[in-house]
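To start, I am sharing the structure in question, which I have written as structure tokens.
What follows is part of the complex, with its chains left where they were.
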Amino acid sequence: MDFATLFGFVGAFTMVALAILLGGSLLHFMDLPSILIVFAGTFGVVTISFSLQEIVRAQKVMLSVLINRSRDIEDVAIEVLQLSERARKEGVLALQQSMDALEDRPFLHKALVMVVDGTSADDVERIMKSEIAAMAMRHKRSADVFTRSAEIAPAMGLIGTLIGLVQMLGNLADPSTIGPSMAVALITTFYGAILANMVFSPIATKLARNSADEVLLNTVYLTGALSIGRQENPRRLEMMLNTVLPPAKRISYFE
Amino acid sequence: MDFATLFGFVGAFTMVALAILLGGSLLHFMDLPSILIVFAGTFGVVTISFSLQEIVRAQKVMLSVLINRSRDIEDVAIEVLQLSERARKEGVLALQQSMDALEDRPFLHKALVMVVDGTSADDVERIMKSEIAAMAMRHKRSADVFTRSAEIAPAMGLIGTLIGLVQMLGNLADPSTIGPSMAVALITTFYGAILANMVFSPIATKLARNSADEVLLNTVYLTGALSIGRQENPRRLEMMLNTVLPPAKRISYFE
């Protein structure tokens, strides 16, 4: 569980609800036509640009952002060093016995299979780097669904408010209805601002950062696999890994 | 048919129509001078920057976006593997018999013709990559027509609203006309927001994504043609293709 994300959502929406409740009832901010035009309208417009499949995938990704955490980069670096040390002591082929335990890290598994099969280090590097690039591209496409949603939601809010204003202004006979009509007209703008700034845009940012974390993690895996393939000294690998790890996460495995 | 796009258009416009109908008649949102200035004005301004030919092509592209779907990337990869296997077993020249069936994939056809003619792999790669780049550039120029339209439409809406406001403010003698006049003035802003956010901008995004799909597809074709030209093992080609395919679409042709 990524508690920061959950805590952020709960905290921010509690603040908005509190601010509303201190001045009146939450009910004044519920309006069916406004919900239709902003929520369903945004969904419709986003569907124009993306396939349903991409939207479904983006929603799965959103859930996984709330639930999963990336592995700790420090643990990953130590795991890679242990594999390197074992390969150094018992030979590269000895890694074949460790393979089964790595099934749940498909990227590391695939790279090591190639190394054990004797694929050249250059080939392993080219293939796995193209895999990292393709993964980052797919993450970006999922994040794009939320980025676009964050652009569309306020626009649908504006369209809803314009509809309300035009209807109110066309019918000024009873001045006592002006206030409530304008209040309702503004609710779509309110929904659009909430959706864009408190839901879609934070998720898009979160996805971009998670993607950068995944890329760093797979770069550590790849650095390790290449080092094993080139039969380098594990101490040298440690030094290479420490250049990409943040200072607080640097490892000193060999002391 | 790309149902997501069609469904998105229909859904979004239904929401807007519903939101209007729940508060009055659709007729209050029809105004001839507003249509003139936003629709025809946007068309005119876009024509300044683009040749008529480009605008016509962009409109054809828009239709094809609604009607055509790219081929499934998985099928494309398998087709390429079958060609590679045949070239491996029966020799590159045997592909000449498969050529006629490929006339409707001009990119693959052209690349294979060069391979069969004995053009060097480096030459094939350079020529076909320049073709992919030129195609992406042309797609971008068509998408630019819609991107510009999405920028101009709200500006024309603002200009229309300013015209209405200046005329209303210059003639405040009869206060009862203020409301309806402002309502009409706002309709151009409403049109501009609809055109930009629910038509032009989603189409531009869709075109950009379709273009990325086409580039990926042609990259798969090119990877295959180059692998055939270099007489590589089809199993190696499968591994190369799997690095660019999304995980859910990866193929295991040789089992």
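A and B label the chains in the order they appear, each numbered from 1.
Going forward, contacts are C-beta pairs under 8 Å (C-beta built on N, C-alpha and C of every residue); 3 or more make two chains touch, one makes a residue touch a chain.
Predicted model only: the values in this text are computed from it and were never measured.
Summary of assembly composition: all chains derive from one sequence, 2 are present in place, and the complete complex in the structure file consists of 5 copies.
Methods note: only the chains that are shown with their structure count from here on.
With rounding to the nearest 5, the Cα superposition of chain A on chain B corresponds to a rotation angle of 70 degrees. If you average the Cα atoms of chain A and of chain B, the two centres end up 25 Å apart.
Across the complex, chain B is touched by residues 32-34, 36-37, 40-41, 43-52, 55, 127-128, 130-131, 134, 138, 141, 148, 151-152, 155-156, 158-160, 162-167, 169-172 of chain A. Against chain A, in their complex, chain B makes its touches with residues 2-5, 7-16, 18-20, 22-24, 28-29, 176, 178-180, 182-183, 186-187, 189-190, 193-194, 196-198, 201-203, 205-206, 209, 239-240, 243-246.
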